[in-house]
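Of the protein chains in this complex, all but one are displayed in their positions.
And now, chain A:
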Amino acid sequence: MAVALALVLIALGSVLFHLLSPWWWTPIASNWKYIDDTIIVTFWITGVVFVAVVLFVAYCIYRFRHQPGRQAHYEPENTRLEVVLTSVTGLGVIAMLTPGLFVWNHFITVPEDATNIEIVGQQWQWSYRLPGPDGKLGSSDTRNVTPDNPLGINKDDPASQDDVVVEGAELRLPVGKPVKALLRSIDVLHDFYVPEFRAKMDLVPGQVSYFWLTPTRTGTFEILCAELCGVGHPQMRGTVMVQTEADYQAWLDGQSHRSFARLTAPGN
């Protein structure tokens, strides 16, 4: 009997906890509100199922607990009931999967006008490369890494020369502009994770992965590494600053001292 009561408390307590919990997602700062919406749909469907199942079990324990003279009902199968339950479950799955796949399609389809930026991970820090006036990033390879070229940018690629290399400083992005982040690691796996952006993706040595987003509000957000990358993993933090278009341009115009050509110039 106590167990029936405990199950009722678990079902209702979980719902109350969900509604009253002070621990909830961070205010969103990107276009991925679709993801939040899909999570809400999933919370509703799974929440209803959880409460229904647990309360039903509690009811059965109360109603069909052993008492003198009680005999269980003998019924090996009930095809109709099983078909109905299976179909209802199938509908619930479709209700969650369909929006999920639509949003995923959106997530992996990068808009044509997105600006490429590069995010490079290494134990245990973040570096960035932004396209210079030519709007293009030069090619790169881990084999090119030297002390004066820590990101392994290709010196012979004309597109590389004006690239802005940001090391040991924050990443800046203009608000309202779609950005395609090209992710590269020069040692082990990392994961670029800004909770307010919702999007995240691993950085894998030997290949370039990507995700895209459009920042929707200005502000400063913390970058975390979300893929175990060795003992310094929790210290691998960074900062991303989302600015208005004008502020961003003004900053970018002042960054010619960070251009790749300048950094690798002899005597520097």
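Couple of notes before you dig in:
The definition used in the following text is that a contact is a pair of C-beta atoms (placed from the backbone, for glycine too) under 8 Å apart; a residue touches a chain by one contact, two chains touch by 3 or more; residues count from 1.
Simple rule for what comes next: contacts and distances are computed from a predicted model.
Missing from the rendering is one chain, named in UniProt as "Cytochrome c oxidase subunit 1" (options: "Translesion error-prone DNA polymerase V autoproteolytic subunit", "Membrane protein", "ABC transporter permease" or "Cytochrome c oxidase subunit 1"). Among A:T86, A:S139 or A:Q249, only A:T86 touches the chain left out of the display. For the options A:A226, A:M241 or A:A261, the residue in contact with the chain missing from this view is A:A226. On the side of chain A, touch with the chain left out of the figure occurs at residues 1, 3, 6-7, 10, 14, 17, 21-26, 32, 34-35, 38-39, 42, 45-46, 49-50, 53-54, 56-57, 60-61, 64-66, 70-78, 81-82, 85-86, 89-90, 93, 96-97, 100-101, 103-105, 107-108, 122-124, 141-143, 145, 147, 183, 185-189, 191, 193, 195-196, 198-207, 209, 222, 224-234.
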